[in-house]
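For this depiction, one protein chain was excluded, whereas all remaining protein chains were kept in their positions.
Order of writing sets the chain letters: A and B. Residues in each chain are counted from 1.
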Amino acid sequence: MKRLALTLAACLLLAACAGSPAVAPSAQGGTPSADQVNAVAKNLYCPVCANVPLDVCGTAACAQWRGQIADLLAEGYSQQQVYDYFAAQYGQGVLAVPPARGLNWLVYLLPPAVILGAALLLGRNLRRWQAAPSAAKPGNDDEYTRKLEEELKARR
Amino acid sequence: MTEEKKPTSFVGRVLAWGLLITLLALVGAQLRSSLQGVLTRGEQAPDFTLTTFDGQTITSADIEGKVVVLNIWASWCLPCKDEAAHLEQAWQHYQDRGDVIFLGVAYVDTEKESLAFIEEHHVTYPNGPDLGTTIYTSFRARGVPETFVINKLGEIASVKIGPYQSVEEIITVVDRLLELD
Partner (left out) sequence: MIADLGFFALLIAFLLALYACAAAAFGSQRGQQRWVSSARSATILSFPLLTIACASLVYLLANLDFHVQYVTQVTSHSMPMYLRVTALWGGQAGSLLFWAWLMAAFTFAVMLREWRRDRDLEPWVIIVTASTLAFFLALILFFENPFLRYWQGITGTVWAAMWQPTGAQPYIPMDGNGLNPLLRHPGMIIHPPMLYIGFVAFVVPFAFAIAALVTGRSDDRWIRVTRRWTLIAWLFLSLGLILGSRWAYDVLGWGGYWGWDPVEIAAFMPWLTGTAFLHSVMIQEKRGMFKHWNMLLVILTYCLVIFGTFLTRSGVLSSVHAFAQSAIGPMFFGFIALTFAVSLALLNKRWATLKSEVEMTSLLSRESLFLVNNLLFMGILVICFWGVVFPIVSEASGGIGRAIPALAHIFTGQRATVGPIFYESATGPLWAALLLLMGIAPLSAWRASTARTLGRAMWKPFAVSLVVLAGLLVGGMRQPLAVLALWICAFVFLVTVYEFWRGARARTGHGEHFFQAFWRLVARNRRRYGGYIIHIGVILIAVGIIGIELFQQETQGSLAVGERMHLGSYSIEYESLAEFETPDGRLVDRAVVNVFKNGEPLTQLYPRRDFYYESQQAMTIPGLRSTLEDDVYILLVDWEPVSASSATFKMYVNPLVNWIWLGGFVFIFGTLVASWPEADLQPVRSRAGVRGTAERA
């Protein structure tokens, strides 16, 4: 049984080995390929179609935007410069994540702050609860696991 | 959110209620603005700055005391194509008067396509991109094409959602405003 499970797990995981990381776009001059355009477009959102990334959006407006990206890449813009251009033209809402400035810092700072705060609180309380004098004797009082352990011990 | 430990304390209570009220206020404000709809007649037209494709800057100050036909369009929008000729004809009709201004605002459009559109439809009045979609947002537009006619007092006098069907339709609206003087 164990060996079976093991083999299964190994097969399962080895299956994942196939495949290699995606190629990052490089766009120095020349006509950029559709893949290079899509790699940039993936992180842009056109206001016309809510929450659909630009690389898979089918509207005419999005097709034009992809054309614009191709033009900019052909002019030698870097990925970041393309994003800056689009943000300047159409507002920061087109970017997949807001640029870290001004109020937008809150996006990046608030969740970690809350989680860390809660973790600290939990840690402190755990220590306090642990320090509290306990009348109950330590030991396993989960009836099921106790019986299970006993049975297994008896079998050995 | 996870103030599990001591909301019985004063700080916890204030925090919990504060968070709840802030959240409700935010969502309420958002709900209000989503229900507001497009700017309506009689409201003051918001301030805006339009930098045209040929580099000219037009601000609210420049249009004071004039009747303004502000058309929001896009080259990828099919009804806008039908409407372009009507708008241009109407502009030709008023061009020499001096107290009527037509402005075209290209929404979510690329410069190349916008310019091609302007050339194809022989549009001669000033046109510019809606940088950062600020004009679209401040006029609370809901789509393209939408046209706002602003009277000489700077108030919204007419809102057209969708394309104008004829030159006469535009002229009727503008003439009525000019007659008011």
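Everything that follows uses one rule, which is that a contact is a pair of C-beta atoms (placed from the backbone, for glycine too) under 8 Å apart; a residue touches a chain by one contact, two chains touch by 3 or more.
In this text the structure is predicted, and so the values were computed from the model without any measurement.
In the full complex, the chain left out of view touches A, B.
Contact with the undisplayed chain is limited, among B:Val11, B:Leu26 or B:Leu180, to B:Leu26. For chain A, the residues touching the chain absent from view are 1-2, 5-6, 9-10, 12-22, 33-35, 38, 43, 45, 50-53, 56, 58, 91-98, 102-104, 106-107, 110-111, 114-115, 118-119, 122, 125-126, 129-130, 132, 134, 136, 138-145, 147-148, 150-152, 154-155.
One chain is missing from the display, and on chain B it is touched by residues 1-2, 4, 7-8, 13, 16-17, 20, 23-24, 26-31, 33-35, 132, 137.
Heads up, the rule we're going with is that only the chains that are shown with their structure count from here on.
Interface of chain B with chain A (complex): residues 1-2, 4-5, 74-76, 108-110, 112-113, 129, 131-134.
Interface residues of chain A, counted against chain B in their complex, comprise 46-48, 59-61, 63-65, 67-68, 71, 88-93, 114, 118, 121, 125.
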